[in-house]
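Here the complex is missing one protein chain, while the rest keep their positions.
Let's look at subunit A:
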Amino acid sequence: MKIFSESHKTVFVVDHCPYMAESCRQHVEFDMLVKNRTQGIIPLAPISKSLWTCSVESSMEYCRIMYDIFPFKKLVNFIVSDSGAHVLNSWTQEDQNLQELMAALAAVGPPNPRADPECCSILHGLVAAVEALCKITEYQHEARTTLMENAERVGNRGRIICITNAKSDSHVRMLEDCVQETIHEHNKLAANSDHLMQIQKCELVLIHTYPVGEESLVSDRPKKELSPVLTSEVHSVRAGRHLATKLNVLVQQHFDLASTTITNIPMKEEQHANTSANYDVELLHHKEAHVDFLKSGDNHVGGNSREGTFKETVTLKWCTPRTNSVELHYCTGAYRISPVDVNSRPSSCLTNFLLNGRSVLLEQPRKSGSKVISHMLSSHGGEIFLHVLSSSRSILEDPPSISEGCGGRVTDYRITDFGEFMRENRLTPFLEPRYKIDGSLEIPLERAKDQLEKHTRYWPMIISQTTIFNMQAVVPLASVIVKEAMTDEDVLNCQKTIYNLVDMERKNDPLPISTVGTRGKGPKRLHAYFLL
């Protein structure tokens, strides 16, 4: 695994030249008439998106999927190009969300069809993209700082996704040459700078988009190495949903995603609340979640995505009964998901169900007809994960029982007391930094260890070993010794108690417990704690 692969940094360069204001010539009916009111009304004419709108919404969808699945360490820099380059955000983690990008895009607005096309060019954006790739991200910076003398191990790679309308193949070549030259120049600059990094590898993805029904003037070309630093590929795509489909395929390729279709989801019908039908929902996630299928070549589980938008989806069946939260499943991986069709009713039903804290086991249909539960969908704090459950034979089967091993024959362990101990030593997050008296940062986890150390200084494991804890009701010594600091009153109390005990011993009074303990031994052991 590499953190700083090409997908650490993605630069979108979207053409904002006058031509992009052209219609994509794919109509959208938006005035869908409700049945009982249709009479006598002519629906409003359908509208169509501009090339710009198609490009922007497709790239936003790319980002949506990416942010859902990789909320950290995968960054996008969005650039719009017309008479100059407009950089809409930075590499910082705060800038990495859809809301920021949408607000910035709204500020740019659609391209002006009446602007002078001669002044506008996608080149401004491409140059800015190379500049952006040289800029160090906070993750790269942090890694370099931690690695110190090995800082050169931190890679700087990136990807430029450029959506434009090119004039010809030679125009495309000109764009590629420009990127290559700019990289060359900026790498020279970066070599002499502390804040910039040289680009080691850049993947240029040029997407030529044009209105539906027109002939493309640019031909597709698979990935090709232009120089050791730069590779380039060209996609010629019709606008409208074709462009969206292309970017959906690309986001899957770029981030190693795979698709799972959850099938047989029981759902109440919108119109008839008392009937339910079964629905399918398609999710994207990292392809590691399919590692078992991929390696074992279990291809029969694959099917085709409903609209044939991309290669393959693995079908998993919704499984009832559901699992409960106190069960600890053996889970070999958990991967964030993103619904392909986020706003569709089946998708939002499924995601809301999960966000409400319920989990669903998923069953893998197998050739033999046997049922194997292989995955689980579950949300943790508003994020949904696809858990991979181990479905193969366990190498730990039939282990010797703990009662057969060391300490297994002892029967009077203080199980309940230790349970209480564990509950008192549960962990909780401390998100605000706290400081010690000397001003240094306090690490909560170290505090937890200190507390365990203190609480176990005197902690007999079996009932017959302890007198003090068994007398707890009468003699409150044990609860005092774990206190952070003893007050004078506590000390006084303890002393009183001990004198009492000593006194009782002298008088040969029985101790206030029924078990046979070593009489009078307690106070001696306790002696150390008074030094606290």
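Going forward, a residue touches a chain if its C-beta (ideal position, glycine included) is under 8 Å from a C-beta of that chain, and two chains touch if they have at least 3 such contacts; residues count from 1.
Basically, contacts and distances are computed from a predicted model.
A chain of the complex is left out here; the name its UniProt entry carries, from "Sestrin homolog isoform X3", "glutathione transferase", "Integrator complex subunit 14" or "Zinc transporter 6", is "Integrator complex subunit 14".
Touch with the chain that is not drawn comes from one residue among A:98, A:119, A:174 or A:277, which is A:98. Interface note: of A:137, A:313 or A:351, the residue touching the hidden chain in the full complex is A:351. Summary of contacts with the chain left out: across A:3, A:119, A:191 or A:277, the touching residue is A:3.
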